[in-house]
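Quick one: the structure is below, and I'll ask about it shortly.
The excerpt is restricted to a subset of chains, each kept in its original location.
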Amino acid sequence: MSELLAQRLCDELTKLVLIDPHTHINPHSAASKTLADIMGYHYYTELAHSAGMSKWRIEEPGLTPKEKVGRLVEYLCHLDNTIQVNWLVELCRKFFGFTDDRITPDNWEALYDKSATKMAEPDWEDQCLKQSGIERVFLTNDFDDPLTGFDTQRYIPCLRTDDLVFHLTKPEVRARLTKSSHVEFNDAASLRKAIGNLFDHFSKHGVRACAISLPPSFEPKQVDSDEQVNRVLRGIFAGRESNSDEQTILSRFVFWTLAEFCVEFKLPFDLMIGVNRRVYPEGVFQGQDLFDQRVSLIQYKQLFNDFPQVTFPVSVLAAASNHELVSYSWIFPNVVTNAHWWYSNTPPYIELDTRARLTAVPRNKQIGYYSDMYKLEFAWPKFSMYRECLSRVLAQDFVIARKWTEDQALSLGRQVLRGNVETIFGV
Amino acid sequence: MSELLAQRLCDELTKLVLIDPHTHINPHSAASKTLADIMGYHYYTELAHSAGMSKWRIEEPGLTPKEKVGRLVEYLCHLDNTIQVNWLVELCRKFFGFTDDRITPDNWEALYDKSATKMAEPDWEDQCLKQSGIERVFLTNDFDDPLTGFDTQRYIPCLRTDDLVFHLTKPEVRARLTKSSHVEFNDAASLRKAIGNLFDHFSKHGVRACAISLPPSFEPKQVDSDEQVNRVLRGIFAGRESNSDEQTILSRFVFWTLAEFCVEFKLPFDLMIGVNRRVYPEGVFQGQDLFDQRVSLIQYKQLFNDFPQVTFPVSVLAAASNHELVSYSWIFPNVVTNAHWWYSNTPPYIELDTRARLTAVPRNKQIGYYSDMYKLEFAWPKFSMYRECLSRVLAQDFVIARKWTEDQALSLGRQVLRGNVETIFGV
């Protein structure tokens, strides 16, 4: 009974057209052209590599798209249990008329060709969005993105700031900042002005969020004085290698400055907390990052207290962090739960985390899901996965355990799926 | 089938009259007088604040009880998903003849008036306890509580010691200790004597437990020598600000002394582990505390080893700590699991934690639940929530998976609900 009920709720929720509040879509090339674009997603390359495929087979220069897919297909037999391969099969069935339940050495070529024909249709991008029930898509824009040449009503700019906070010691990043901000910065004041210019530029192009991913060790703090920052910047501009304390000062200063501009420009600041970069440097492209579960939101205490005007949609990487996220969102008005990120984006964790959030966090403070996709075709299977988890929780914890009507449960589901995206990001 | 079975078990368990082994009840004013007493519980004020209500609206001086409730009701629409608001609705339905499933701007006034009439009945306190199936209630008494003027058979004293362990550097706390203990303490020996006098006083009034809440950073240790303590006390009495090392010495000494008196007075020592106070200082009253999940029971290794005669009922705040609690209770004879505390007191966590405990900790070492309530009306909905979780676990993990009879499962349920409270606290 609970399964039929969950299915009924899921069917209803699937009718709702959505806004995807975090993706890595390139708005100039949003949809895929071949199955290689789809299977080139790091989930497939890194899992194939993990299952035994050499990195060279995947990343060999000069490989044609079709060869690459053929090679990856050889390893799918080791991965068919994963939810990621389930996404792949589901999207092929949804969009490309694929009718098998596995992609194999025997059936992949027909699928490759058929899907290529479909994706070559001139309105594929529109078709894909429409079939997926998605009408607007948040981007992840480099700070020096010109933000031109695409429809910012459909593809909503979001200022990604990892480079500014963690890589300003690199000359190329500083050069990009100078060029994009039109400010020759050399101290705290001019650096602040440069960053302000970026916000101004993004604001003119309809930016709806500032965003950053953060390592487990990061603890935002206000730097005591501009002079501390100036000293670090002088060292950097003089070509000296900066030590870890100096890098921390600079990172904290830039981060705090971003938060200050989020106040001024009335932008939510997406925090994606807990990733260690390049833990496995010999991994495939984008398949090198992991995490350390020993992280706490207590590290963000000063930030959450000092910026009551800024909404912080928080994503956590480690499953162990969800209980803190639930509790901090329950107490801090400016902390909201944001979806299910990366290594926590599988049904077992989504279901536990959703259950805990729906039971204790105000309903207007929960962003249910974002796809995090690089190509449009993934919105469908990823949101489907989330809707199924959400529907099971609504069925069991609300309709059955708390005797809610199905309409009440659906209303809660719609709010976390779409309503809160509108109110929190102002779209 | 499993749902019907769970319901059947729950119905049986509901017939059992209980002892509530931890509350914040004021025995001189145990029951509520208006809905403002009920909705003034920090869960409602902090959640309304978190959902967007300004603190000023809630804590404005001079607000009448009815105005306060009216204001809070405006925000309940954002909170109806939470289990805390479910408690509220359930208790209104149970006690006040409320028949709707939501408290809204349209129906709250009638509820307010009707409930006020009910609560004005002279025997409301007795009625409430009887209807709730509760016969005895543990208190949380300040160390200088005179413990007079109430029935200590119904309201059982419990010596709460946070102030002694963590705030003895404050002159007003020292003054309270001097006054209540009749000891002008100024060194380790006299401080020990002062604390001993408190135990003596509490003991004469039927105290059944010593209790404390502890921050994640606390690690109890025996201080090397009284002279170390004397040095710190001399500084404090000389009016010097004590540093963090000195505070640690004093906290450890007092804590250790409490444990020693627990041996002498044969008292269990309730440890509530893991709360960081005032993480959000601008939060509403009692809505400012959070936690850091990076805590371990290994910090209590020396304590558990050095006091084999003392039973430590342990509550943990972070969900991540439950696995350690299960394991330490499984190994240490003097560690017992104690209920589901605060941020872990929601059905998703209760159910996981109960499942893990019932499967691996001796059945005579598990205290199922306490309400932690400030007003009597909350025992009913909170224990109901727990009984439902417990019944689901008994149904699935014992009757279905392990083929226990329903009577065997009920016997286990009754033991963790009541039997162990009697044996562990000696009531």
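The letters A and B name the chains in turn, as written, and every chain counts its residues from 1.
In this text, a contact is a pair of C-beta atoms (placed from the backbone, for glycine too) under 8 Å apart; a residue touches a chain by one contact, two chains touch by 3 or more.
For clarity, every value in this text was computed on a predicted model and none was experimentally measured.
Assembly remark, whole complex in this entry with 2 chains visible in place, copy number of the identical chain is 3.
Just so it is clear, only the chains that are shown with their structure count from here on.
Rotation relating chain A to chain B, from a C-alpha superposition: 120°, rounded in steps of 5.
Averaging Cα coordinates per chain places chain A and chain B 39 Å apart. Looking at the complex, you find that chain B touches chain A at residues 3, 46-47, 49-52, 78-84, 86, 101, 276, 279-283, 287-288, 290-294, 318-320, 343-344, 346-349, 352, 388.
Chain contact summary for the complex, chain A toward chain B: residues 2, 294-298, 301, 304-305, 308, 320-321, 323-324, 326-333, 352, 355-356, 358-365, 397-398, 400-404, 412.
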